[in-house]
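Let's turn to chain A:
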Amino acid sequence: MNSPTLVFCRKELRDAFRNRLVLLLIAGMSLVVVLSVVVAAAGFHAKVVDYQSYVKAMQSAGQAENVTAPQLFPLQLLRGAIEYLEIVGSIVAIIIGYSLTAKEKNRGTLRLLFSRPVGGASMAAGKLLSVAVIWFAVIVVLGAIMLASVSLVGGITPSSAEVIKLVIALAFSWMYLMMWTAFSYWLAGRARRLSTALVVGLIVWLVVVLVIPQIGDTMDPDNQVPGGLFKSLQVDKPQEQAVMAHFSGYETTRNDLENTSISKHYERASFAYLGIKDKYNQQSLGLIWRDMWANVTWLIGGLAAALGLAVAYGKKRHLLRKA
Partner candidate 1 sequence: MRAAIRTNGLTKRYNGKAGEPALADLSLEVPEGEVFGLLGHNGAGKTTTVSILTTLLDPTAGSAEVQGADVGKSSAKVRRSIGYLPENVEFYDSLSLEENLVFFARLSGLSRPRERIREVLSFLDFEGHEKERLSTFSKGMRQRVGIAQAILHKPSVLFLDEPTSGLDPAGVKLLRDIIVRLNSELGMTIFMNTHLLAEVTKTCTSIGVLRAGRLIYHDSLERTLRSFPAQDSLEEIYLHIEASGA
Partner candidate 2 sequence: MNATRTIVRQEIRLAFRERLAVALLVVFLGMTLASAAIGWSSHHTVMSVYQETVLQLGRDVPNPFASAPALEVVTNTIIYIVLIGALLAVVVGVRAGVRDRRSGVTDLVLSRPIGVRSYAAGKLLGVQAWMGVVLAAALAVSWLSVWLISRSPLGVADTGALVVFFALAWIFLLPFSVMGLIAGTRSRHESTALLAPLLIWVAITFAIPQLGTAQNPTAMLNPVPSAASTTDIFFKVNHAIFQPISITEHFKHMSGVIMRLPDIASTAWVGDVLSLTLVAAFSVGVLLLTTRTSLRRPLYE
């Protein structure tokens, strides 16, 4: 129980609870995530109200209503929450990963820590373990709030299949946040100047989380016209597919570009399991897995690579290069 890794882990957990910046960041991130669920719920509520007033107006005019009632798929309300974890969660993770190294470098405690008889990788392992615990706790709390919010709004209890899908999406979120934390921890250890590590981390974040997915979206022909190109051309789905078959080279390039962003893999996998992507709504876990295994593999690979780098380069000879 007193292995150096656990000693580091316990110290980091205690530190995190006393660190105003870390608490503030996690609270801020959680707030926007929860807020997005509330906003989505309020948006849905507005749709229902609009529909009811429309029905009333039709009835009083003596006409039969021919608009179908808005359908609620509770997990679809989590789209904003996942997007916030993707954008804001990753930046918070970068800051936390950075601060794990920065605080030791700033206080000049690195030499002291490495002068103790502990294994080379135990500091990195202990620190990352503590973050794993923190992100787990955050995800569990957020998951509970999500579940409670969508149940309250929809007035229905999500089915066990839906709960399992939510748990899977939350597990992806944990992996995604851990990956960014470990990446940033590695970066802060490598850089000679801490502020440079932070700026480089932010540039990578900007490119991976925002720029590449944005380019992918912009290149989608259907997104070129407000409301959708094919809708404006009055073309249905089979015809759309027949037309797009002639542009497979362009679509492959677009897809390959999107594949370079790990955030896109996280988004695709989570959207599929939560049924946010219509194609996977109410589908079986097996069917979703058949389409999503590549994305999930990318995500796991990204996490493994980041953790590997963080531990391999978190040793004395790397961190004390010019500490």
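On the choice of candidates, all candidates are chains of the complex that A comes from, given by their letters.
What we mean here is this: a residue touches a chain if its C-beta (ideal position, glycine included) is under 8 Å from a C-beta of that chain, and two chains touch if they have at least 3 such contacts; residues count from 1.
Predicted model, so just to flag it, every value in this text is computed and none were measured.
**Q** Which numbered chain among 1 or 2 touches chain A in this complex, counting any copy?
**A** Of the listed options 1 or 2, chain A touches just 2.
**Q** Help me check something: in the complex, which residues belonging to chain A touch candidate 2?
**A** Residues 21, 25, 28, 32, 35-36, 39-40, 42-43, 45-47, 49-50, 79-80, 83-84, 86-88, 91, 95, 98-99, 102, 105-106, 193-196, 198-199, 202-203, 206, 210-211, 213-215, 217-219, 221, 224-226, 229, 232-235, 239, 242-244, 246-247, 250 of chain A touch candidate 2 in their complex.
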